[in-house]
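Apart from one protein chain that is not included, each protein chain of the complex appears where it belongs.
The first chain written gets the first letter, and so on, giving A, B and C; residue counts start at 1 in each chain.
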Amino acid sequence: MSVVVKRYIPIVILAGLALFSAGDTLLLEPTYNSLATSGRSASAVISAFAVGLSVMLLSRNHARRIMRKRTVVESSVLLICLWSMLVVGFFRFVVYGIRPSGDYMVQRLFNGIVAPGDSTIYAILAFFIASAAYRAFRARTIEATILLVAGIVVMLGKAPIGELLWGGLPDVSNWILNVINTAGSRVILMSAILAMIALYIRIILGYERGWMGRGD
Amino acid sequence: METIEALTVLAGSGITLALLSYLWRENLAFRIAEHAYIGAAAGYGTLVLAENAWRLLEAPLARGEWYWYLTIVLGLSYFFFFSKNYFWLYRYPIAYVIGNDIGVVVARSVKTQFLEQIRVTTTITDLNAAIIAVGVFTALFYFYSTMEHKGVFRGVSKIGIYFLMGAFGASFGATVMARISLLIGRLRFLYFTEPAYYLIPVAILLLFIGIFMDRRKKT
Amino acid sequence: MGTKGSKSFIEKLQELDVRYVYVLVLLVITVPILRPIGIPPGKTSPETLGLYRYIDELPSKSVILMIADQSPAAAAECQPGMLAIMYHTVAKGLRVLFYASRTDAIPYIDDVMVKVLGKTSDHPDYGKLYVNLGYIPQAEVGLTGLASDVFFTNKDAYGNDLRSMEFFEDLPKKDASDWKLAIYFGASSLDWVVRQVTDPYGCPTGGGVAAVLVTRIYPYYPHSVIGFLSGLKGSAEYELMIQKPAEAAAGMDAQSLGHLAIVIMIVLGNIGYLASRLKSQGGA
Partner (left out) sequence: MFDATLSIRSGYYGSLLMFIVAIGIIGLGIYLTVKGVLKPKIRRLPGIDALDESIGRATELGRPVHFTVGIGTISNVQVIAGLSIAGYVARRCAELGVRFFFTFSEPTVQPAALDLIREAYTLAGKPEDFSPDNVMWLSDRQFSFATGVMGLVVREKVAANLLLGYFAAESLIFSEAGYRAGAIQIAGTTNSYQIPFFITTCDYTLISEELITAGAYMSQEKGQIGTILGQDYIRVIGLALMGIGSILYVIGIKTLTQWLGV
């Protein structure tokens, strides 16, 4: 009994829904299609609740660290930022009905901390790429050499300086992107979908159980 | 209002510089910025998800479609995670979400990522298209995994991996371009936005103090 | 390279602290930002040209969908391109439908409208030529809904009723087959636009994408994606084609030197590697 409820019914729900919503993308029938659309909205609503669990666990983790006197400063900063955002957002929504995406205060907090953080960490990659280029991009094998040469040609061909060095570089770089890259990227797309179908079938047959823990 | 705007820019500049200080080494300023950033981002993400859910629920609930409350019931079952006996209830919402998402993606991907790609590959109009066809054929073969690649097959899959590596190289080149563009964008913010650049000398000073302290510790 | 001194130099080069590399990158990019050196822009790439020509040849009042999916992280690359395309569409008198597929992209739509039109919903042509649908949740699923019914959201971003707008009146089917082009701006993935708009409804896709995404687009180019701007370079090219050089064009010098610096790093790293390999082979 308990295995049925804990394990089999979720798999049956999963398989049924997968077939149902796959059918929606292939077939046309107004009632069916609108039902499937509602089903998708419901899926978004349901998955949104998971964040509540995550916020609770994150807060608990850092509260514990403060109590144990480990990383007191950092954890306090994290908790203050997290909860001031949440309190401001929810308070202003509940009391004034202002949606967070259009809320001035929430947007200030976002623009002051999150947006610059995003851009900085994205930009810091330029440094990491340079360091990786220097220490890791070695022509060890034929494969690595092909990767290197293609990379250098595209890099130079994609900046105005390439044309200054050699007039043909942009053309060669476009050829690599258009031909070699198209072939390689296309295969990655195709092979991913093949593996995906097989994995989905493994999930539906209950072989692949990572998404629901291991035991019962 | 203007004070708030100025403070926002200053905070942004401070976070930028503190996060960049990781390049020197992991340090207190980086740790504080890191935790502030994680906290605020987590909070913002939560608000966004909550707002999305509300947007989706608002209309049907207003129409009086009671069964939409079931989504809330199912969503709340995540929280049984803290219970020793009913923790497995989280599998129901997850099964629902995975099932739905699988269906949306898989059937259309069969067309866009598989059949359509084969169709375009077979449309050989010039030499380049022929080269692409050879590349796709050999590289797709490279992933054939239930057989040892020996003899002719080995040769075919070797050509395939060369195409893949060429593609990865191209990806690498294009990515370098993206990263440099972003760094340009960020540095333009630091150098040209009104109160932001006031923090640069402060950061440089702190960096030198840090380096000096490191040296003293070593000796 | 045979002398003792140069060998130890190469060895030193191999063990160089990566932080010196960081400093070099910072310098190489900072200098041209503060003092542009004026490297000529070079040829326009065919992908940019494809998008430009397609938009240029559209009859006036054709509908274009612009999907804003740029996070603040990727905006540095995508926003200049979005601005340049918007200038072009306004000059051609096309109809533009905006929507944001993530919440942090919402301000970028207003930013484009303010910079190009001067106003957002107060503009006299708003509701006739321009409509901002605001944020539609759940990227792919949201787009599927919008593609099958343009009134999917009922209201625009500012709370106006869509059905009363002149914009939609003469559209025959009120779904994605009325659109002439869907342009994606962002850095995450463009596949879903092809999957939900181009393949089912025949409306081609265009892009103003971060350069990371570029290689993933080629499998769809040019049959589904008619053209795209690849990163800052593509945006700079578009800015030059509509003769409005702006932010992207200004960054090109730094871009060139940055690329050159990384190529030099790779070469130096490999010289060191080859030298040490030759040495170890000689010793053995």
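Everything below uses one rule, namely that a residue touches a chain if its C-beta (ideal position, glycine included) is under 8 Å from a C-beta of that chain, and two chains touch if they have at least 3 such contacts.
As the structure is a prediction and not an experimental result, all values here were calculated from the model.
A.B. asks: Going by the touch rule at the top, give the shown chains the omitted chain contacts.
C.D. replies: A, B, C
A.B. asks: Looking beyond the chains shown, say which of A:V45, A:V77, A:I121 or A:V153 touches the absent one.
C.D. replies: With A:V45, A:V77, A:I121 or A:V153 as choices, the missing chain is touched by A:I121.
A.B. asks: Tell me, which residues in subunit B touch the chain that this view leaves out?
C.D. replies: 19, 22, 26, 30-31, 34, 37-42, 44-45, 49, 78, 81, 87-88, 90, 94, 97-98, 100-102, 106-108, 110-111, 114-116, 118-119, 121-124, 130, 133, 136-137, 140-141, 143-149, 164, 167-169, 171-172, 174-175
A.B. asks: Applying the definition given at the start, please give the residues of subunit A touching the unseen chain.
C.D. replies: Residues 22, 25-32, 47, 50-51, 53-54, 57-58, 61, 64, 114, 117-118, 121-122, 124-125, 128-129, 131-132, 135-137, 144, 147, 151, 184-185, 187-192, 194-203, 205, 207-215 of subunit A touch the chain absent from view.
A.B. asks: So which bits of subunit C touch the chain we can't see?
C.D. replies: Given the touch definition above, subunit C has residues 71, 73, 187-188, 199-200, 212-213, 215-216 touching the missing chain.
Following the convention adopted for this analysis, only the chains that are shown with their structure count from here on.
A.B. asks: Using the touch rule stated at the top, which two chains are linked by the largest number of C-beta contacts?
C.D. replies: Greatest count of contact pairs is found between chains A-B.
A.B. asks: Calculate how many whole Å lie between the centre of subunit A and the centre of subunit C, each centre taken as the average of the chain's C-alpha atoms.
C.D. replies: A distance of 19 Å separates the two centres.
A.B. asks: Could you tell me which residues belong to subunit C and also touch two or more other chains?
C.D. replies: Answer for subunit C, listing residues that touch two or more other chains: 22, 25, 29, 73-76, 103, 137-138, 141, 144, 191, 211, 214-215, 219, 230-231, 233, 255, 258-259, 262.
A.B. asks: Two-or-more-chain contact residues of subunit B, please, as numbers and ranges.
C.D. replies: Within subunit B, the residues that touch at least two other chains are 23, 48, 51-52, 56, 104-105, 108-109, 113, 117, 167, 170-171, 174-177, 180, 182-183, 185-187.
A.B. asks: In the complex, go through subunit A and note every residue touching subunit C.
C.D. replies: 33, 37, 40-41, 44, 101-102, 107, 110, 114-116, 118-119, 121-123, 126-127, 129-131, 133-140, 148, 151-152, 155-156, 158-164, 170, 174, 177-178, 181-182, 185-186, 189
A.B. asks: Which of the residues in subunit B come into contact with subunit C in the complex?
C.D. replies: Residues 23-24, 48, 51-52, 55-56, 104-105, 108-109, 111-113, 116-117, 120, 167, 170-171, 174-178, 180-188, 191 of subunit B touch subunit C in their complex.
A.B. asks: Any idea which subunit C residues touch subunit B in the complex?
C.D. replies: 19, 22, 25, 29-30, 33-34, 73-77, 103, 137-138, 140-141, 144, 187, 191, 194-196, 199, 210-212, 214-215, 219, 223-224, 230-233, 247, 251, 254-255, 258-259, 262
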